[in-house]
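The structure appears right after this line, and notes come after that.
Complex shown without one protein chain; remaining protein chains in place.
== chain A ==
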Amino acid sequence: MEKQQPMKQQTLPSLSPSEWESIFDDFGSGSASRRARWLHLPLIDLALHAFLRRDFLSHLKPLLLLFIDDFLASRSDAPPASDALPPLFDALRSLFSSSPSAPSAADPSTAALRDQFMATAVSAAVSTIDAPLDRASAALLDPLAEVLLAVANRPNHGPDRQSRAAACDCLRELELSFPCLLADATGHLWALAQAERTHAAQSYLLLLAAVIRDLVLRPGLLSSPSSILSTVVPLVPFNAPSCLFSDPATDRDREPSDVNLREIKRVLAFLWERPQVLTPAATMELVSILTSIAGALEQHVPTVGALLKVQFSGLIYSYHPILCHVVLMLYSGFPDAFSGEDERNIARRLALLAREAHQPLVFRLLALHWLLGSPRLGKGKHSLASLAPGFYPAVFDPLTLKAKKLDALACIAVSLDDLEMKKKGEEEGRRKLIMKLFQDGLVCISAYKWLPPWSSETSIAFRTLHKFLIGVAPHRDDCLEEFGLGSLVDSTIFSTLQSMLVNFALQHRGLVPVIATFVDRLLGCKAHQTLGEQLLQKLDENLLPKLGMDHQLTSYFPIFERIAENDTIPPRGLLELLSRHIVSLTEKHGPDFGLTLWSQGTKVLGICRLMLKHHYSSRVFLPLSRLLAFICQFFPDLEVRDSARIYLRMLVCVPGKKLRQVLYLGEQPSVASPSSHPGSLFQVSSPHHPEDLKKSGGVSSYIYFERVVPLLVKHSWSLALLKSNVEENVQTSNAIGITDIIISPSRESDREGEINFERISSTMEPLRVTDSKVAEILGVLRKHFSCIPDYRHMPAIKIIIPCRLRFDSEPFKRDWEDDSSTFDSKEVDALPAMYAATITFSSTSKYGSIPPCRVPFLLGEPLGNRYDIVPVGSSFEEDSNHCASVIMELEPQEPMPGLVDVTIKANAENGQIISGKLQSIAVGIEDMFLKAAVPPDVKEYEVPEYYYDLFRALWEACGNSANTGRETFPLSGGKGAAAIHGTRSVKLLEVLLDSLIKNVEKYLASYIVSVIGDELVSIVRNNGIIKDVIWENDPEDFDHGVNALVPYSGNIPLQLPYFGDEGHTDNLLPISKRALGTFLILIFLPPRFHLLFQMEVGHSSTLVRIRTDHWPCLAYIDEYLESLFFT
């Protein structure tokens, strides 16, 4: 080596200290690319060369060693062991072979560096050579072991004792990684360990122990007739023992020879001679080695556990936590060696350790965990109970410690409360004892009663209550139900706790929410649900009668809610209390109580609602109906009265089961399909919650699917009317849907209609009504309806919602591209792509089946794109690679807004499958707006006229009558027919003329049928946006004409009204003097409905008369108009 050195100097480039520093930085950074810069160099050789140079900066030398260590540990970059290790070991040898008398050798820093070199060499060997050893790698190791043994083999040599200790530690590490490597040297090590008297003796001891352990654990080695401690084989030169390469399985069953057992015992006795001379950490190491030796030898030397105990159990009195742990290790390893007295000692000591104020908090807690966690110490009832005074929290104990000590007290209380103890009598004394533990313990956190409910003290107090309570029947995986519940309910703790909680609630209102949460916690757990219910019952029985009638009653509502929700509790008590509360509110209210009254009344109604939801109507009927009746008659607040009336109605009219379903307002996830929940009348699709999706880690946080044209109405809700309700609920029986007017030939009453229908369809002639105008209307309507497909039998009318799909590159990359495939690291800005994306849709609204869309390829959006300023209204680039346009096609079976859930499935570049839920797409009522279909026989120039006639006909048909009698209109396809049930509404828009016209032209232009009135016509015509409509200059004309039409009425066939009948003219009020004119707007709503606007336009306000044959849409229309004109 010495000779090679100069030669290497010539061939190797030499790195400067600053270069080394940048190497350290690059390798420390963890970035593969930064490391790669240096990998072409022979780094190990360079590092060794630099290390051995005298003039190299001394503060960098330890870093060089760390570098070698790290570098060889990362297998991907490091050279193979056969290349890297020999020069390393040569360098080590040269370090130690330099004359020990040289002045530098005694220098402590040189010595420390040398010791660190040993550690580095061993660490390099361990990390590059795999166990078990084969002959080739053993040959690599031999020189290292030889150097280390040579260093260690100088007992009691003064100056280098630390190096010898280090060498021993290194050898121990080698032995640990390659068991039995040093088997042949055992005899020498034994002699060395005996001889060593400096502080390094500890390392010799540990090395010997480790070697012996491997000997004992390896089958067959002890069975040889020759002593394992023989020193026949010389220490150096070192050769790996042959037993390493033989198959140990063959020797498995051979018994150890007597001579070796004797030797082992000698060594053990030597090892545990004076535990005091070891450092605590080394004691731990030694004991863990001894434990495994003793475990392996147990059948041959049965007393070894007991001997270990004798030697080491005194360490429990040390204040060093590691030494306490040593004793516990022995205890858990050889529980039989510890008698009851020993166990008590350990338990007592652990309890005391928790009280030692000088110990760091973590050890005090650890001691309690040890104590409670140990299967024997913790459960030994008597031993713990006698320690109880030691577990009382002290006033200055940290809160964590208090909590843990209270746990210990709970544990003791439980053991006292156990069934076995009960049988022995002494019931009273035992009860008292438990109560004392419980109450005394709680004193230390008594502040929880008056501190705010979120204080730490409160949390700990209620945690303790829970611990005390469920201690008797803790959670078990195997048997959740029944076990111990009886005993739990009977337990002293439970009965005390019940009254205690009642008192808490009475005296400290602030605790009510916490008590409610506590009950929830019990109710939420399968094993303890019954307990929670019992608690609530107790609260119901004992708390409610004691509550005073004042405003403070509100604080108890959290508890009332739990009671109301629980059907095991008779609702009477609570309802009576609420009634009294309402009466007192009604009587006592002062002038300034408006808001308070409203809030209190609403809260009471909230409880009533819960009652309706969770109890059988029959059970709550009487008291609840009284309460509600009282509220709706006498309560001072109008809104509360109103709501009460609704609830009362519901209680009286809706059958219980339905009612409960109805009341699940917004509480059921809208995921459920309507068919599976036929009873859910209302579905409120809440506006989507992007944060929820993000929380669930969805892809929706960076893959965006959105509408091209945003909705006018942002927050949409939808009212779903379902078929099954129709039969039961009179109110909703005129809910419409083609289904309910299927003409079935078998039904007697419809026979006539059936005939009519056939004739109508064949002759296109009106039947019962001879009036020409009515006939004209019917004719128009028939013609129109015959163009509408019947969606049950043929493809329905589709509406199209253009959407676009895009995604952010950065988060996408992070999620779907692993760092290892870094071939693209040169091209950092390459955009990720998504392949073969399939977007599927589903909706709970009645939109039919929505065909999925496919996007073959999509590039991610570069980061900058999002922040670019895009001119408003710039057209959407369809062919952009960063953004795919997707058409969503709906076949609505009822025109109503809703949500469409969107899921995506796609491939990432590396083949991973991306799938997840995207943000739902809201469908608004405006998406449903279509132009009415024009029959094929209408010529193009006739279209405005056709629409105009249609408008007038529909306007009339949807007039003041609730339906059109028996008049039905066959649909295209010939199998179904529709009837018209019209509804009217009015909306006053206080909008200035300009903005109204602008908005109408922008959003409604294509639906306009006619513009009436000189002034309006002239304004609109000039704008030139509205085309192909009927322009009427004389408003009188239309007015007159419409008035002349015959309105339909309830149940009688169409008939001519008396001309000028006042009662009917109010359906079309003459346009006021201020009005400039009128827009007539006809909107077709798929599948077969219509929406008609007659907008009477004024300078500062516009009156919109609305008629439709689909009344549920009115609610959305209202919102739509608001958004259209007021935002």
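Please note the rule applied: contacts are C-beta pairs under 8 Å (C-beta built on N, C-alpha and C of every residue); 3 or more make two chains touch, one makes a residue touch a chain; residues count from 1.
The rule we apply is simple: contacts and distances are computed from a predicted model.
Asker: For the chain omitted from this view, which of "1-aminocyclopropane-1-carboxylate synthase", "RALBP1 associated Eps domain containing 1", "Translation initiation factor eIF2B subunit gamma" or "MHD domain-containing protein" is its UniProt protein name?
Answerer: The chain we cannot see is, by its UniProt record, "MHD domain-containing protein".
Asker: Tell me which of A:A32, A:L52 or A:A112 is the one touching the absent chain.
Answerer: A:A112
Asker: Tell me which residue among A:T596, A:S625, A:S915 or A:S1018 touches the hidden chain in the full complex.
Answerer: A:T596
Asker: Touching the absent chain in the whole complex: find that residue among A:D83, A:D550 or A:E706.
Answerer: Here the residue in touch with the unshown chain is A:D550.
Asker: Tell me which residue among A:I322, A:A629, A:I1019 or A:L1114 touches the hidden chain in the full complex.
Answerer: Checking the options A:I322, A:A629, A:I1019 or A:L1114, the one contacting the hidden chain is A:I322.
Asker: Touching residues of chain A against the unshown chain: what are they?
Answerer: 59, 62, 66, 106-109, 111-112, 115-116, 119, 122-123, 156, 158-162, 166, 169-170, 173, 176, 196-199, 201-203, 206, 274, 276-285, 288, 314-315, 317-323, 325, 345, 352-353, 355-358, 360-363, 366, 386, 388-390, 392-400, 402-403, 440-441, 443-447, 450-457, 459, 509-510, 513, 550-552, 554-555, 596, 599-600
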